[in-house]
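Pasting a structure below so you can have a look.
Subset of chains shown; positions unchanged.
Labels run A and B following the written order; every chain starts at residue 1.
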Amino acid sequence: MIRVGIVGATGYSGVELIRLLAGHSDVQVAHLYSSSSEGEALANVFPHLHAHPLPPLAKIDAEQMAADNDVIFLATPAGVSTELSPALLENGTKVIDLSGDFRLKNGEDYRSWYKRQPAEAPWLEKAVYGLSEWHAEEIAKADLIANPGCYPTAALLGLLPLAQSGWVNPKSWIVDAKSGVSGAGRGVSLGVHYSELNESIHAYKVGAHQHTPEIEQELSKQTGLQQLIQFTPHLVPMTRGILVTAYGTLESAVSPSQVQELYESVYADKPYVRVRAQGSHPRTKEVYGSNFCDIALHVDERTGRVIVLAVIDNVVKGAAGQAIQNMNLMFGLKETAGLSLVPLFP
Amino acid sequence: MIRVGIVGATGYSGVELIRLLAGHSDVQVAHLYSSSSEGEALANVFPHLHAHPLPPLAKIDAEQMAADNDVIFLATPAGVSTELSPALLENGTKVIDLSGDFRLKNGEDYRSWYKRQPAEAPWLEKAVYGLSEWHAEEIAKADLIANPGCYPTAALLGLLPLAQSGWVNPKSWIVDAKSGVSGAGRGVSLGVHYSELNESIHAYKVGAHQHTPEIEQELSKQTGLQQLIQFTPHLVPMTRGILVTAYGTLESAVSPSQVQELYESVYADKPYVRVRAQGSHPRTKEVYGSNFCDIALHVDERTGRVIVLAVIDNVVKGAAGQAIQNMNLMFGLKETAGLSLVPLFP
């Protein structure tokens, strides 16, 4: 049994790791860690875990944590992982970081978009970007995974095949994304107040969201071309789910079926990417609670654009689910272990 | 492998059976049946099942169905099961009926509350009421299960220990129940129109809901006393979940801890009933997508009443989950097989 430790179990990604790992037969949730609630039972924080067997919240001590676990998931706010990961790695445990701390290879990008001190360059180099479908081989050899952001997961799975095709102007990408509120985390603020969000939708951080450089970095790296992304996130009155509606200007005449075939070919053997019928309109509900990313392709011949629709559950494929998928790859387990959940519908 | 057939796979209970059985290692979803869509793939009806391996929808033919399946789940509207079950049973397959057709032992009650022709008396007698925690032994021997209604499941699990205790006036019960909209099924009507339900709550069928005699029958049967229930259902702007708030007038002085201990004792070894801390307030979200029924007890000494709060996911414990729990009992499988799901939170 692989011994798993989770830091940040009192947040939404942490508690989703627990839900999913409960169905994973090769893994034991050995330890939970919290900076503030040492000794407490997690069921006191999350009553839905009443009677679920779990270790109590333990204090953070990198050396001990490394000794007690084969892999540590860091489901923590920005900055924590920069501090904690090096000590964990030096003491010989693997780390899967769900925060943004190790995603951007260029520390200055991190400083500029996150307004924080980046991790040191050698650690940034060491980190493998954990987009499971695209980097399985590197992930298998990695000790430190930078688990992708929720928006980038949907955007990259949706755009990478087209970006690689060369059919689309690399400066033309527009990613208009819509997210449920759970993406904002469990912290309290007016920004997550029920009465302010319900029956309302709004954009936020137009032109300024920290997931922008992450999407650009990966698209550019995979294509060898500098790709420019206009990224706009929106907050939708729902708890879970991300829909990305992405637009690219076609530079050559491409038929709808060519685009469809491209995606079906690229994702033919990927269990968690479902290329939906040409011209369909996937709903976030259709992947609810599951690790799927559903993608639909539209070519608008009138305007000369391709429109990509991609949906994920932000807490699963956009966070905890993909983290487990990466753990499976790192430990040579079946990629789908613990993740074979049919979406909850309705 | 137990071969399972599902009639009504195009409805919410049917599709939930598929979700849950996908994680059940002793069972194979062998056949799906539909009165109207013969030959069609279920993923055409439910895109969230895209790429999920399933048999096509087959036509209804009792003799063939009995030959091809070890057990048939009937997730069908009122009346269908009355017609179909006898033929299935006579041809030697087991039947788990999720409709109300076999729940009321007295056919006249059915006629009066459902406004329909009841099944014939011998079949009504043969049917075992499938409240898993209370009738496990009879269920294990049964060929025909009347799977409980969603409201009665929450109400009965919440009230049976108290009713048996004799502490409560049997004519004093008030069951004020609140349900998500999925309980109304997938049929279209103004009654399930998003714009009419959202941002609104209302009661319906005050004094007239067909689950009333079902609750009364079971409470009375278990206690040997005629119990009278005032039952009021409400429609809440959410998809899943039932909360029952039930009130009983205490006939003797009982302390909160006595009530708490009673429930903890009755449900000590029941994996899907979680007696929550005394005086707590369970949320439907805390059992979302799971087979749990969470119960909390309140004694109001000022008024001389006991208040029981019970929450379930209406589609799981209130329908498909309990049906599978009953199947497990009927076939001598582990009671929790296929049902060990942690609630989805948030």
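In the analysis below, contacts are C-beta pairs under 8 Å (C-beta built on N, C-alpha and C of every residue); 3 or more make two chains touch, one makes a residue touch a chain.
No experiment lies behind these values; they were computed from the predicted model shown.
The complex in this file is a homo-oligomer whose displayed part has 2 chains and whose full count of copies is 4.
Just so it is clear, only the chains that are shown with their structure count from here on.
For the pair subunit A and subunit B, the distance between C-alpha centroids works out to 36 Å. On subunit A, the positions that touch subunit B within their shared complex are 12, 15, 18-19, 22-23, 46-52, 182, 186, 198-199, 239-240, 274, 276, 280, 282-283, 285-289, 294, 315, 340-346.
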